[in-house]
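Have a look at the structure below, then the notes.
All protein chains of the complex are present and in place, except for one that has been dropped.
We call the chains A, B, C, D and E, going by the order they appear; numbering starts again at 1 in every chain.
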Amino acid sequence: MEKDMEQVMKKAEVLIEALPYIQKFNRKIIVVKYGGSAMSNEELQKNVIKDVTLLKLVGFKPIIVHGGGKEISRWVGKVGKEAKFVNGLRVTDEETMEIAEMVLNKVNKSLVTMVEELGVKAVGVSGKDGGLLQVEKKYSDGQDIGYVGEITGVNPDILFDMLEKDYLPIIAPIGLDKDYHTYNINADDAACAIAKAVHAEKLAFLTDIEGLYKDINDKSTFISRLTASEAEGLIHDGYIGGGMLPKLNNCTSAIRNGVNRVHILDGRLAHCLLLEIFTNQGIGTAIVSDEEEK
Amino acid sequence: MEKDMEQVMKKAEVLIEALPYIQKFNRKIIVVKYGGSAMSNEELQKNVIKDVTLLKLVGFKPIIVHGGGKEISRWVGKVGKEAKFVNGLRVTDEETMEIAEMVLNKVNKSLVTMVEELGVKAVGVSGKDGGLLQVEKKYSDGQDIGYVGEITGVNPDILFDMLEKDYLPIIAPIGLDKDYHTYNINADDAACAIAKAVHAEKLAFLTDIEGLYKDINDKSTFISRLTASEAEGLIHDGYIGGGMLPKLNNCTSAIRNGVNRVHILDGRLAHCLLLEIFTNQGIGTAIVSDEEEK
Amino acid sequence: MEKDMEQVMKKAEVLIEALPYIQKFNRKIIVVKYGGSAMSNEELQKNVIKDVTLLKLVGFKPIIVHGGGKEISRWVGKVGKEAKFVNGLRVTDEETMEIAEMVLNKVNKSLVTMVEELGVKAVGVSGKDGGLLQVEKKYSDGQDIGYVGEITGVNPDILFDMLEKDYLPIIAPIGLDKDYHTYNINADDAACAIAKAVHAEKLAFLTDIEGLYKDINDKSTFISRLTASEAEGLIHDGYIGGGMLPKLNNCTSAIRNGVNRVHILDGRLAHCLLLEIFTNQGIGTAIVSDEEEK
Amino acid sequence: MEKDMEQVMKKAEVLIEALPYIQKFNRKIIVVKYGGSAMSNEELQKNVIKDVTLLKLVGFKPIIVHGGGKEISRWVGKVGKEAKFVNGLRVTDEETMEIAEMVLNKVNKSLVTMVEELGVKAVGVSGKDGGLLQVEKKYSDGQDIGYVGEITGVNPDILFDMLEKDYLPIIAPIGLDKDYHTYNINADDAACAIAKAVHAEKLAFLTDIEGLYKDINDKSTFISRLTASEAEGLIHDGYIGGGMLPKLNNCTSAIRNGVNRVHILDGRLAHCLLLEIFTNQGIGTAIVSDEEEK
Amino acid sequence: MEKDMEQVMKKAEVLIEALPYIQKFNRKIIVVKYGGSAMSNEELQKNVIKDVTLLKLVGFKPIIVHGGGKEISRWVGKVGKEAKFVNGLRVTDEETMEIAEMVLNKVNKSLVTMVEELGVKAVGVSGKDGGLLQVEKKYSDGQDIGYVGEITGVNPDILFDMLEKDYLPIIAPIGLDKDYHTYNINADDAACAIAKAVHAEKLAFLTDIEGLYKDINDKSTFISRLTASEAEGLIHDGYIGGGMLPKLNNCTSAIRNGVNRVHILDGRLAHCLLLEIFTNQGIGTAIVSDEEEK
Partner (left out) sequence: MEKDMEQVMKKAEVLIEALPYIQKFNRKIIVVKYGGSAMSNEELQKNVIKDVTLLKLVGFKPIIVHGGGKEISRWVGKVGKEAKFVNGLRVTDEETMEIAEMVLNKVNKSLVTMVEELGVKAVGVSGKDGGLLQVEKKYSDGQDIGYVGEITGVNPDILFDMLEKDYLPIIAPIGLDKDYHTYNINADDAACAIAKAVHAEKLAFLTDIEGLYKDINDKSTFISRLTASEAEGLIHDGYIGGGMLPKLNNCTSAIRNGVNRVHILDGRLAHCLLLEIFTNQGIGTAIVSDEEEK
């Protein structure tokens, strides 16, 4: 009984500690890019959804932008097609696009289901609904790689409408060009463009890495916080490469366009989102504006 | 020039003739079940979407409920599965369900795209979003046929929210049971349940037949209008069979539950929806309430 | 039957053709100046009202500004007075003003009745109601011609209030000066001032001519479209005279003050309004902004 | 100076005394029937309008229903027609109706002008606008007396719309029958029907008499207050005759249908309305419900 | 670091566990009666305020009703008066009432300050503001004990207004009688009356006892949950006495009038409110409706 009471008091303390954070972000929009390992593992998936749902319940306005991850390749294989990549970008012919859209919508609705199961209203849409995402064809070093889209415009009305009606919007990164053809969009790009368009307070990337290292091989060079200018300096000086380069470009672009803070979180760590938001322990890497740093 | 003017005057007359109908149904909800041939033929597809979009623009509140038609079978085949049917119902194992959902969502978004292309805001959702459609497992003569759902509840809030925000809702007939498993739903059933839940003024089925015949082999027995009681009489007396039986049951159920009028239209006839609504010529078969007939 | 079907399909096509126009002007304000022959002929009158009512029903926000035409002279005669004119302007002593106001209000309410008969809510007001039109005395070449008013201010609040409440406003061109005396106003001037004050999308004059000619005697010089600058050029170069001069001045003034497009239509042609709005055939003369032309 | 101060203090006292009445009727609707002598005399007219405007300014919601009085006869004479009466009702042929409508609208707009001059927003409408008053032909002892209407329906939406938008509605007693023909309506009947339809707190008749007498020839029989039942008793016992009979019938009908109190006031007495409402002195005759009396 | 992470994960779990409770009571009103020891101890006071503020932040709508406790006696003593009690009720002469009101308002504003300090908007009012609490004189066994009031009416409009505007209302138990004299009110009574008037989901009493015992001397007879009927039975059978009797009467009265659940909590236990609401451990005694028990 004593033991019980002690444990119970600990619970109260945790809730009390969360108070200033709940307050600070009340009714603020948080865009969560959800992809990678956090998506493949069922346990992690449940944790992410619980986190986002909790954010909704305590007064935040989260928006999920998700990728399709390994599912797309799996289904491309299932119909006997071979996946092709150019410079790390999937070559997307019409059939591949069709499959990618189907898989992304399937993932989309399974996330909707998980949120609804927790008692929160969700709506799953793609960039086609309400004209959310407009794109044009993206070329990879001048090479046509098919239906891969670069975002040229965002109409966030549908998101504001859904948030006003108290839904948690879940977005598949598909867009339309001016001739109303369907394009696949990089989920990081979509999350970043949406965060800017809705003036999000936070943009959080759930990734497969712990955060940013100055030297990827030296764990001691981990960066837990840097300004947009510092990030641009690192890029300019060639410290950042591979898949991290476009991601970090998205981060600084978001900061430069009114998003208050961007987080690169380790999606493999259970409840990384909650921990980042409700504690001071600094999970992952935070990119902040130059002004805030001063 | 004279010729031109005559033609031009004819146009004015048509618009003027439509006036009382526009007035009568202003801000009324019309649920359109869209499937069958009208879905396979690209030309017909465009016509249906144009019709529904026009209804929206002149002040109606249309809702589209669509099926997946032959696309589902095509994709089931593509992954090397054999389609199985029991009593005309698709046996839906988990993989088939997965494919069905993907295909239905693909169709859903392609309809969204077509509506958006005509300058009208659309949102495509399934019965999962906002907890729209709740189901339980449906048995065929006591036989388990997998993830085929019978509707047990409709939460139309998401539809009212979208209509209020001026979107045209497009719905894929997928639902969740109480354990949040995914089920396929007959599109006719979904349309009927939704029409009842939103108190639709009209429910229109776009089918592959011209309408109802007392004797399917005798064109002269065409029925252009009958009351719910008369329909129930025909069913009781065994005149109605095959795929028409559940459809007609849906029709009378809708009338008995507050829908004002149900139409069985020939989706193969271009613009059948507009013609039914804006002329007195009586395209297809109309089922009306017993009171109206008097 | 075949014949019927063909005819029926034509109807569908007309409705479909109207779609982009309905969309384009949805919820836009259109001010219609209604006078001249279109007012004297009962058949034409019904057509005009049907057209405007249809515009309302499909989502536009029409406002009618009307004149009193020959009715005023008829009633002036009825009480044994002689009508006097100076430079084409009616000399308006107190009794004439009283009669003019009575006749304009009578016309006003008969238009209200016709609109209500078609099932649309209408309110008939004059420039006195809600302080809509403020005027000062107008002199004709320095000559006092009585209670003829020049508009000095427009308070459009009452129009916005009525449009918000879904009424079709019908306006008699009567105004008050700063001492609250009653003045008659030229209906063209009133329509133009109101169109500017409510930022109308369109201003349409129903007149007794087909449109603008460079040389009134040469039918081949018909102008179906010109910019405000071109119109001003024509005026400057002396091509425009008579009653057309003040009308064209009103047209360019409207364009220069935010009205998007002004139409001079032939009110003697049935449904000229619908034809102008729902077809590309170019009835009458359109005056557009210089920017649009480029 | 002392004198001044004393006078000034008196003013304060009057304002303070009015306080409980302002409070009691705050946001309540008061229908004022305005006609008779109060209309012919310019000074009295100004007083009535000032009173009603003050009521509006201190928070009441007044509605004016007016007659046309002697003006109609004057204009009928002006066009060389002879006025005809049957049982005290004007025989109203088409031309007379036309004149009556014109005169009523003229009176209507002159009242609008007077209210606007005092800085309050007014809208003048007739029973045609917004379908306010529906009528059928009234017969006088079975005799057709032309376009004299009996009210069969009231649609008060336009009044609620105008009150919501803070206008003072002024109503000319003209109505439409089901074939949209124009009819003249007795102004008392119109005021009574409107008071019932808007659930007015008060209905005040400005008349040419001081109030109700049991014996019209004996000033000592003046009745300053009676219940609806008592009024019905007087009628039943034959004490009431002439023009007072239909008026008193209107009074009791109003009370029986939810109007809280009806006043018969002497419109020839300046500011009778204010005096009735802001003092306890009991100007005129008040008809109250049986319940209130108890 | 490992240790840290473990601790951090525990935090996440606590937050996740709270999720279903946050959801269940979202936007529900909770009335908290705050008094006794929880009020005297500064540490406990901070804890209570933190708890209530957290409830507000996560979406509940708490209302605090507080007493004045020992402060009133302290100030009565300070001015050299002797406190008198009859049957446990303070004899409240005019000067004592004045002091009591001053002290209660001081306590009220200090609670407001503490809530504001935590970043939540608060408004402190008494039962005088907006006519919240109407009372009549309360007699103790027929004896006049001065300005001690019994609640006869509650006008909760001011509470709904403040909740709508997102304030946390804090209420001092002072009321007015029909002659607008000031009365002291028992805080338990005030909390109960308010909970009923606003249809609270929960009413929680912070007391100086652990909860209800059947036999106050036998700790093993602790009751953690009982229905209103059972509570009434205990009262009827004489098990309940002393200060607990009126408290329990308030509890059952609240349940009988629409409050869903009443809690008797030990205010001396830090965060008892949070623990009751966010865990299943059953702090204190819960009184529930008979229906719920079944």
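Operating definition for what follows: a contact is a pair of C-beta atoms (placed from the backbone, for glycine too) under 8 Å apart; a residue touches a chain by one contact, two chains touch by 3 or more.
Everything numeric here is computed off the predicted structure, so don't read it as measured data.
Counting contacts over the entire complex, the absent chain touches D, E. Considering the full assembly, D:K50 is the residue among D:K28, D:K50 or D:K165 that touches the omitted chain. Across E:T182, E:T227, E:T252 or E:T279, the single residue that touches the chain missing here is E:T182.
Within the whole complex, the absent chain has one touching residue among E:I29, E:V58, E:L89 or E:V125, and that is E:V125.
Interface note for the absent chain: among E:Q23, E:S37, E:S73 or E:N105, the touching residue is E:N105.
Of D:Q23, D:Q143, D:T221 or D:N257, it is D:Q23 that touches the chain left out of the display.
Where subunit E meets the chain that is not shown, the touching residues are 78-79, 98, 101-103, 105-106, 108-109, 112-114, 116-117, 121-126, 128-131, 157-158, 161, 165, 167, 174, 176, 180, 182. Mapped onto subunit D, the interface with the missing chain covers residues 4, 8-20, 22-23, 26, 50-51, 53-54, 57-59, 118-120, 270-271, 274-275, 278-279, 281.
The definition used in the following text is that only the chains that are shown with their structure count from here on.
Centre to centre, using the average C-alpha position, subunit A and subunit C are separated by 56 Å. Along subunit A, no residue makes contact with two or more other chains. If you check each pair of chains against the touch rule, the ones that pass are A-B, A-E, B-C, C-D.
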